[in-house]
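Heads up, the thing below is written out as structure tokens.
Shown here: the complex without one of its protein chains, the others still in place.
Going by the order they are written in, the chains are A and B; count residues from 1 in each one.
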Amino acid sequence: MRVTVVRRVKPLPLGNVLIPSLSIIIGVLLASLVLYLLMNIPPSQFFTYVGEGFVSLETLRDFILLTILGTALIISFKGAVWNIGAEGQIAMGMLAAAYVALFTNLSSSPVLGKIMMVVLALILGGAWGLIAGILKAYLSIDEVASTLIMNYVAYYILNYLVRGPWKGKHTYGYIRTDLIPESTYFSTLPIRGITITYEEILLLVITLVFAYVLLYKTALGVRIRILGSNPEALKAAGVNVKLLTITLLTISGAISGMVGAAQLAGYLHRISYPIETHTPYLGYTAILVAWLSMLDLRAVPIIAFIIGSLNQAGRLLQIAGVGGIAVTYLFIGTILVTFTVLRVFSEYRIKLMRG
Amino acid sequence: MDTIIQSILAVAPAFTAYYLTALGHGFFEKSGVLNLAIDGVFYLSVAVAYASAVYMGNPYMAIFTSALTASIFGILLAFIVTKLPISHGAAGLSLMFLGYGLGALIGNPAVFRFREIKMTNIEFNINIPRTPLTNVTLLLVSIVACLALLYILKGTKLGAAIRASGEDPHAASALGIDVLKIRLLAGAIGYALIGIGAAIFELVWLPTWQQMHGMGHGWIAFAISLSSGRHPVLTMLTSTAFATLLTYQYLLQAAYNLSPEIAKMTPFIAAIAAMTIFMVTPLRRKLSPPLSLGKIFFKEERTL
Partner (left out) sequence: MNDIVLKVKNLTKRFPGVTALDNVNFELRYGEIHGLLGENGAGKSTLVKILYGIYTPDSGEIYIDGRKVVITSPIDALKHGLALVSQNPQLIDKLTIAENLILGLTKLGLMTPIRRIYGKLRELSEELGIEIDPNVEVWKLSYTQKQLVEILKALLLGAKVLMIDEATTLLPSNEKRRFYEFLRKFTLEGGSVILITHKIREALEVSDRITVLRLGKVVGTVRPNEVSIDEVRMMMFGKRIKEINYYVEEQIKALVRDKVVLEVRDLWVLGDHGTYAVRGVSFNIHRGEILGIAGVAGNGQNELAQSIMGLRKVVKGKIIIDGHDVTNKDTVKVRELGVGYIPDSPLKHGVAPDGSIEDNIAMLPCIARGIVRWSYVRSLARKLISEYDIVAPSTKTPIKLLSGGNIMKVLVSRELSIARKLLIAYNPTRALDEATAMKVRKMIKRKAWEEGTAVLLISEDLDEVLQLSDYVAVMNSGKIVSLIPKGRIVREEVEKLMVVK
């Protein structure tokens, strides 16, 4: 009995909905199994937390930011440019925003200050992506390796600053920066328990519109999509593929940087040391969001909400004693592995042959 | 003279850890599989080494469990990307995250257990002591590994089959080898080496554990392997460079009055620099990567 994989004549109907959904369900089940085996957490407890995650108001924060990040990464992923460095780009964006807020006079003017924070975050995040883009375009250095390594470099830069020159004066023994001036705070929605801000919603809308117009209305968008399908054909058609690759990493890096600024101005209001333990690792979760959406912009908000809920469940588990980020990594892993395998079945099927 | 030899030998733990990891990674990639799971599995193996040493009380057995765990992941990755038409990058990254998650969940409880044991037995430790004997053994192990893999790759049918799978799996298949079987073997052996390297990293060089321990160092090994063209002997050179940098990092810190954060950053910057240097020089041509590295191997029946 031989098992062969054969291409389908027509792609699996509703595959775009079925496969991500199944992946999430199976992935979460696998995660609960692991948590039970390794940490003795009974599945019932786990699923309670998962349920809580879905109804928790704090999830909305992750939802908004993951939608922005997921969209940013989709722009890059559609061109088969794998930007895994969103974490580092977020950090650089946070750095930029903190600089404007803490060390310039712009922070006194509420509107100008916030705009400059976002703009500088776009620039620094974009620059961080640009470096990886240049390394890939001109030196063929795999962008996964370079962006991932640059994540660590970004963490270290931030940690150095927070521990050194940027150490706050009013920190009561904790190693962290001062609070940024209140004028630079984003304005939280006036609903009890909610942590999202008007500015972040605005940034969300701008990002979604930008991504839609870019990908479906511009020539650049066509080229991005073709780049993801066959870069050789694009080159022969007369498009500068190197420049395109750099552009993709820069754009997704810039938007990620912007999220860093939002995180600072909208929620954290200060940067604490070490940054690795104070980040919700949205840069990595966003990869999951982008992939599960099957690179379809319309699916991003839905997936972002689900993943955000899982993230929140992870945080609740942390309060119960298990490392929160460990749970996040775990379910990113289980869902992604399941997804990568199930993904095959939208275009292929299993054929059993005798002999 | 004695101190010179001592200083050289002091690099042995770091050298062996990174070298074996890079060696195994390069060996596996020669079969055509793009190995992006390296950091995740390295991190996991480090945690497994720590946990095994704690629970079993014996660091030497821990090397074995670490190698076994890594091997399983290697086989899994090789299987997924060869049997199914799946993007190597996607599969590798998925396993990377899984490795991160599992590693944290294995390491954290072990820390508690360690502390418990320490309370009743202050002498308890999980590390393999760094004696000159250990250092020399580590170096010997590295050299043996190098020679063994070199012989396999250049002198045996297995090596020819591995390189064939990496260059052109379709032609290799037509020539008569089972690409799946070969890649599974390459994955098992390559990742076993990664597991051993991770165990050395944990048990000899940095015998401690906290949640982020070892994260990112798989990528350093990745860069070490890439910038030496995945050649067993040349990888020794790049590994030496990095191991020296990492072992004497504190000296660097003191000499240039660097903050510890900046000092910790240097190996990562060096990793990018090493890859850049490799890609820029003619080395890239001479030691070119396997032609079909990362290409989806799938038999499509098309007339065009």
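A few comments on the model shown:
Just so it is clear, a contact is a pair of C-beta atoms (placed from the backbone, for glycine too) under 8 Å apart; a residue touches a chain by one contact, two chains touch by 3 or more.
Quick caveat, the model's predicted, so the values are computed rather than measured.
Here one chain is not drawn; of B:177, B:203, B:265 or B:293, the residue touching it is B:177.
If you put the hidden chain back, the residue from A:48, A:108 or A:229 that touches it is A:229. Seen across the whole complex, the unshown chain contacts subunit A at 2, 9-10, 217-219, 221-223, 225-226, 228-230, 232-240, 353-355. Hidden from this view is one chain, which touches subunit B at 152, 155-158, 160-161, 163-164, 167-168, 170-178, 185, 291, 301-304.
Just so we're on the same page, only the chains that are shown with their structure count from here on.
Averaging Cα coordinates per chain places subunit A and subunit B 27 Å apart.
Those residues of subunit A lying in contact with subunit B across their complex are 5, 7, 31, 34-35, 38-39, 82, 84, 135, 139-142, 144-146, 148-150, 152-153, 156-157, 159-160, 163-164, 276-277, 284, 287, 291, 322-323, 325-334, 336-337, 339-341, 343-344, 347-348. Those residues of subunit B that touch subunit A in the shared complex are 34, 36, 39-40, 80, 83-87, 89-91, 93-102, 104-106, 108-109, 211-212, 215-216, 219, 222-223, 226, 259, 261-262, 264-265, 268-269, 271-272, 275-276, 279-280, 298, 300.
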